[in-house]
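Only a single protein chain was left out; the remaining protein chains are all shown in position.
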Amino acid sequence: MSVVDLPRYPFARAGSLGELCSLVHERCASGERTVLLAGGTDFMAEVSQSPRRDGPLPLVVDISRLPELGAIEWDGRTLRLGAGATYRELAEHHAVREHAPLIARMTSDIGGPTIQARGTLGGNLATASPAADGVAALAAYEPTVVLASVRGERKVRMADFHTGYKRTSRADDEIITAIEVAPPPPGSPWHWRKVGTRQAQAIAKVALGAVAALDGTRITRLGLGMASVGPTTALLPKTRALLVDGSPRDVDLAQLDAAVAADISPIDDIRSTGAYRLHVAKALVRELVRSLANL
Amino acid sequence: MHTGESLRPSVGTNVVRVDGAQKVTGGARYVDDLPPRPGELHGATVRSRVARAVLRGVRLDPTFDWSDVTVVTAADVPENVVQLIVDDQPVLAAERIHHRYEPVVLLACADRDKLARAVEAVLLDVDELPPVLTIEEALRARDVISGTDNVQKRYLITKGAPDIVRDAAPSDEARATEEAILRELEACEVVVRGEYSTHHQEQLYIEPQGMIAWWDDAGVHATGSIQCPYYVHKAMKRAFHLEPERIHVTQAVTGGGFGGKEEYPSLVALHAALLAKKSGRPVRMIYGRTEDIEATTKRHPAHCTVATGCDRDGTLRALMMRVVMDGGAYVTLTPVVLSRGILHAGGAYRWEHARIEGVAVATNTPPNGAFRGFGAPQTVWAIERHLDAVARELGMDPGVLKRQNLLVTGDTTPTGQAMRGEVGIHECVRRAFESSGYLERRRLGAAVSGRKARGIGCAIFLHGGGFTGSGERLLKGKAAVDLAPGGRLVVRSGSTDIGQGTETVFAQLAADAAKLPLDRVSVATPCTTYVPDSGPTVASRTVMVVGSIVERAAAEVAARVAAVRQPGESFATAGDRLLAREGTVTSLLQYESPAFVKWDDVRYRGDAYPVFAFMCDVAEVEVDLDTFEVTVLRFWQAADVGRAVHPLMCEGQLEGGTLQAIGWALSEELVWKDGAILNPRMTNYIVPTALDAPPFDTMLVEHPYSEGPGGGAKGIGEMPMDGGAAAIAAAVEHATGLAMNHLPLTPERLFAHAGARAVEAR
Partner (left out) sequence: MIAKVTLTVNGAARTVEAPPLTRLLDALRGPLGLTGAKEGCGEGECGSCAVLLDGVPVNACLVALGQCEGREVVTVEGLGEPRHLAPLQACMAEHGGAQCGICTPGMLIAAESLLRSNAQPSAVEVRRAIAGNLCRCTGYDRIVASVLAAAEALRATRGASVSAGAPVRGAAE
């Protein structure tokens, strides 16, 4: 019913990133809240579905067409994904398909085509839901989050970005402008598996993204991201430590299961159970190791 | 006589549905698409929020400005009863709260924002009581919330030995019949016992409930999303003490119902009309999705206890089943749902001896109500899964066991109803088995490839068309056909098109009966002011029962035109002359139940339905052995529909119904806590998407029903809901060995069931 809240929100459109940084900074300084609106797939749905709100509402600033946020660029070493690029745009972009194929693949598991057409990586990062498919896939590339503010640009490793359930290290006046990925060479192995509530329009019960580099049979690089198994996207450090520098063919499965169990803290909720999630998390990591072993 | 008109029959062809062009252009007007009426207000419902309580009073926050808000409470209802079977449900709660989403106060305001704030400014003073939330708690009857023992309804069906002792010991029939069936079971070579349960299911029509109501000199008007305009009419008549002609209920284009818009819209209409009456303004009441999922009716959960006896060669002998359903807080349609459930409990099989007992209990959850299948999916699940268990015990294939026990002409059902005419189930089984390669693939066993296993399973079932027993005789459904200028016919009936294609099929039947081209026939919008009461649009009766009235009426009108027609004259010219002479030319007919239908309502013996439709489902699934996700790869279904008036729409009914069964089996699950639904949203009540749905191989088998319209149509709307879940469970068992007796088969439940058996893979 609180769709009735929507008409009461104040609204502005940002003309440039600089303008946006100033606006957000000034509002922060005076203790006023701001919501940045890109695709609206989280914000519009949540306002519509949540209880009615009284009192002052935050200013909603439309950033969906800020040119500084939409670009996708490849400079030969780094893939820079604009925070405002939609999943549909990511999926269709040749540089993403070539250098970050896991991201291109993951997009087709997000919601359905209408959600892919609006949702953005920046939005996923800012909302910081541990169930976000996009963040799990992104995490496997061990990316850097680029933040802008009146103080200039700041880069944060994604490992340091999400600090808790729906919490990030972004300052209130900072804007996520891009994500930088230094991908392994084209052709490097990657893996994506989402176990959701259904085949589309689904929230992950567990999802695993992985990007690897191998030297012969030795794993030299491995990035992991797992959704819906803890308060933040799980990066599975113990699992990774167990696998890196070894061969996927020599992995002790009991140790692997134990590492996965130690890396995650899945819970019961309306979508699944903690016990099932733990089981599936182990199975998906085993599946990953099998696929690396069979290369 | 040569008519000069096209004689090519329309029945049996896939004419373009008459509402097609409007629906594909956005022109069809659903209730919330209707323009606002002058001065219209929005209506909202304040609900209980506790599952069981004494309602001490209602307070309005004195700091809130109520000047432009209309407030309605129970005291404003002339007679505070929702008319249905039992007078237990109030229009608005007055003294007692029986479920968490019970309507207590109604509000209307022109400003939607203010209306939302007003809802929060209503305070309910309640003394909470411990709620009864499950079948088990209700049967224990430590807290009594209905009658003396929480039981809303009981039935008993007996056949063979239990039936003989029943007449001998009428005062002690429960014990005597139970002893008799136990004796028969003991005499059998193989006895198998099992328990099977099913869960709530939400209809999840994509258009939520909605109604617009207003009052004027003619009385009260309600236009909305409804299956049964005359249910609303009767509810208004009762609650407002109005003369029937002062009530005008109109169906807007309706975005799906599946039973969910059978009885519930009466409540929405009463609420909107109460607000409209008190405010003196039109009131629009459109439910949000969450409110719709929380407050409206759902499929009854059921628990079935089954024992059967058979010979070692698989010949079935004796059946004992006890069916307990959760009726929810009020009786609504529960007795009828329970009745249909037990009447389908024997499945499509021959039993010499049977004792089937039905019990419905009250709980402090929203009333459960009509949903496609209407009790049969619950008992078909039980009997089909049970026969799978019997086959396991005997070392037979379940499809083979079922096939060898199918009813044949002259066999009787547990109520003693003899199968008349050709029993189409045999052809259904043959075609479904052959096209799917069922027997061969069962012989080969599960196909395991890596961490995926494929299996195949079947379900065989029947579904009675029309109201049960003497229901149609009591109902006296009517329909009319009018002659209109230009040689046109207008069909008037209270049967609604809620997507299944009623308008098109009625036009086809009338056109063929009058030997007119289809475009000469139109179907009037169901409005109680103009259409007769055809009975509700439920129970697989619209084509079979009401369609047959339409057919007769159209033929009668055509005959009257033919009687005045001169040689060489067109139907239109003759019709216009007849109209000029008589003013109106109408045939208003009433349904005549076939003479052969004999039914004993007290003993539940005889012809439960004039005819049964039959169906065989074969499902092929792939189970991920790591994640327990079940993918339905392909689904074969063969159905004896009597005669397909519109084959494409008939197939559409079968496929849509089966997908609802697949959703019920695999993913649809309401999560409850303390009488509240934790997932009342489309994002977490999981119905299948296009990627979850299998491709269907749908086969129509046509063994005409002697009394059916269009050359023998049977009712088929509900049947596809009955068997899909059991077919899937059998396929999952074939693939994995996991034998599931309780729905749903979510990955979490399969995983929990597998327990230690969850295979660890390298």
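What to note about this one:
Here the chain labels run A and B in written order, and each chain numbers its own residues starting at 1.
The rule is short, and it goes like this: contacts are C-beta pairs under 8 Å (C-beta built on N, C-alpha and C of every residue); 3 or more make two chains touch, one makes a residue touch a chain.
This structure is a prediction, so every number in the text was calculated from the model and none was measured.
Annotation: of B:488, B:577, B:681 or B:753, B:681 touches the absent chain (contact as defined above).
When the missing chain is restored to the complex, the residue among B:10, B:70, B:254 or B:365 that touches it is B:254. On the side of chain B, touch with the chain left out of the figure occurs at residues 14, 16-17, 19-30, 32-33, 203-208, 253-258, 288-289, 498-501, 648-649, 651-652, 655-660, 681-683, 687-691, 693, 695-696.
Contact residues of chain A toward the unshown chain are 3, 6-11, 13, 37, 39-41, 44-45, 48-49, 60, 62, 64-65, 88, 108, 111-115, 117-118, 199-201.
Quick note on the criterion: only the chains that are shown with their structure count from here on.
For the pair chain A and chain B, the distance between C-alpha centroids works out to 43 Å. Looking at the complex, you find that chain A touches chain B at residues 1-5, 7-8, 49, 52, 54, 112, 195, 197-203, 205, 253, 270-273, 275-276, 279-280, 283-284, 286-287, 290.
Per the touch definition, chain B reaches chain A in the complex via residues 44, 112-113, 115-117, 119-120, 288, 290-291, 451, 626-629, 667, 671, 678-679, 681, 683-684, 686, 688-692, 747-748, 751-752, 758, 760-762.
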